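Each chain you see keeps its place in the complex, though not every chain is here.
We just call them A and B in the order they show up, numbering each chain from 1.
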Amino acid sequence: MILESISNPPSSCNEIRRRNDTDKNGLYELQDVEGNVFRTYCDMGTGVGGWTLVASVHENHMKGRCTEGDRWSSEQGNNANINGDGFWENRAIHGSPASATSDDYKNYAYFTMNASDVMIWQVPNDTPMSRFESSSFLKYHTTSGFLKRFGGNLASLFTNHYNMKEKQYRPNVDNGPAIPVTWNRGNNEALLAMYSSKSFSEVDAGYIQFRVINREQSAYALCPGVKMKSGKIESEHVCVGSTGFNADANYCGDFASRDYERDAEWQLDERLINSVIMIFYK
Amino acid sequence: MILESISNPPSSCNEIRRRNDTDKNGLYELQDVEGNVFRTYCDMGTGVGGWTLVASVHENHMKGRCTEGDRWSSEQGNNANINGDGFWENRAIHGSPASATSDDYKNYAYFTMNASDVMIWQVPNDTPMSRFESSSFLKYHTTSGFLKRFGGNLASLFTNHYNMKEKQYRPNVDNGPAIPVTWNRGNNEALLAMYSSKSFSEVDAGYIQFRVINREQSAYALCPGVKMKSGKIESEHVCVGSTGFNADANYCGDFASRDYERDAEWQLDERLINSVIMIFYK
C-alpha cells in the first residue's frame, strides 16, 4: 500500500496521477476544496487518469428492511412517515476506505468534489484493500462527463436535480438519467447472467441509472450496471438505496429486494448480494 | 477554509487566536490536554478571542422518538427502563466538523476542555462549513464564565453537578442554572417570534438553561436561547436532549416535541426544527 503525505495535498486521485505520474493503486491523502483532509483509495489503473473512491454501499443485513446499518436508505424501519435518511444527498460521512468492504463508506469527496464521471466496482464483502482491484468482478465507468451537468457530484445530482421524495413521481416515467458505461471487467452478458429470470427481463445492461421510480412510487437512488426498460417498474429487485414503504416491507433497504426470498425468480446472484458497490469519481 | 497544522498544536481556538492573531474562521488542528489530536471549526470573529466548536445537535428524524440517530437522548426507543445513552455526560465522540450540519457532532474538547463560556449557533441543516457563520440565524453566548464553576465543560456539568436521571427531580423546581446570554445575531424578540402561541408563554428569552425537568419528571439537557418561566413545565416542546418516557411517546428524542404535530400551537418555527444547534466553548 502506498501512503503519500505531502504538504500541499491534492484534491483528487486524478490530480495525483497527473502530478506524480504514479500508477500505483492504494491509499492517498487528499484535501478537498473546503479544507477537509482525508485518506482514500485511488485507482490509478483504469484508463487515463486516477479515480477517487468516494463511497461504498454495503448491505449488513440482507433481510433487514431499513434497519440499523441501512444508511443509504433509512435506519428507521419500514415506515410510511419517513422519506429516507438523506445519505445520498447530505454531508454526513461514515466509515473508512480500508473498511469499505465491511461497512458503508462515504467521504467528503462524495459531496465536495467537482467531478465528471462515475466508476463502479463490485467487490466481495470483507475483501482487504490490497485486493480491492484484483477481487472486483465487475468494473465499469461513464465517459460522457455527465456529472458536470449535475453539479459535479452525486450529492448535488440528488439534491438539486433528481430529488428522491417518496410518492411524488410516476413509475418509470419520471426515472432519472441512464448513463452508458464502458466495461473494464465483465460485460453486459456477464452482468445479466447474474440476474434472475424475472429481473433479467426488466433491465438493459450497460448503464448506470439514477433516481428510479417503482410501481409504488418509491425512489431508488442507483441501478448499478443497468437501466430499467421502458415501462418496467419492479426496480426494488434491481436498484439500491430506497426508503420505499409498503405494507409487505419488501421495498425498503440499502439493497432493497435484490434478495427476494419469497420468489427465487426475482433473486439476484449471490455474488451481487454479498458484495459492496464501490463508487469512484473522476 | 484554513487548515493550520503545526508541530505543537494549541488546545483551543482561543489559544490560536491569541498566539497567531488570526481572525479567520475555519478548520484548525487542536490537541487536547490528554494528547488527542483533532480538527474542528474555530469562530474567530465573535468578540475577543476564539470559540471552539465542540458539538452539534442534529435531529435526523423529527417524528422519531428516541430512534436511531438520537444520540443526544437515546437510540433505544421510547422505553421506561432506560435513562438516556449518556452522550451529554460520557466520553464517546461522533461525526466531523464538516458534517456538523448533517449529523450529530461531538469531539474530545466537549469533555476535556477547561472552558469558561458557551456559545450557540443555530445553522440550517446541510450547510457547508464555509457558510456556517453566514448562515447562522441565531448566535448568542454566555459571558459570566459560569462553566468554571462546573468543571470547565458540559460533560462535567452534567456528570458532577446536574445529573439527568429520569423521575428523580421535581418539575421546574429542580431545574438547573439559567445563564444569561449576549446576542450576536438575533435578539430576544426574534427568537420568541419563532415560538408558537403556547410555547411562547412558557419561556423567557435571553438565556441558556441546563437540566430542565418537565411535568413528567423527565430531564432535558439544554434549552437553547431561553429559560423556563417559573412554574412552567412543558419543556418537552422547548428544550432538547431527553430520554423522557411516556405512554404517548412524545417526550423522548434529540429535539423531543419541538415539532408537536398534534397541536400546531405547540410547534416551533420550521427554521428551529430544520437546523442544528452548534455548541462552542471558550
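In this section, a residue touches a chain if its C-beta (ideal position, glycine included) is under 8 Å from a C-beta of that chain, and two chains touch if they have at least 3 such contacts.
What you are looking at is a predicted structure, and each value in this text was computed from that prediction instead of being measured.
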- Note on the structure: Of the identical subunits, 2 are placed here; the whole assembly in this file totals 3
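We take it that only the chains that are shown with their structure count from here on.
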- Message: Averaging over Cα atoms per chain, report the distance between chain A and chain B in Å.
- Response: 34
- Can you name the residues of chain A that touch chain B in the complex? 31, 34-37, 68, 75-76, 81-82, 85-86, 89-93, 108, 112, 159
- Note on the structure: In the complex, the residues of chain B that touch chain A are 1-3, 26-27, 39, 60-61, 63-64, 67-69, 95-96, 98-99, 101-103, 125-126, 128-130
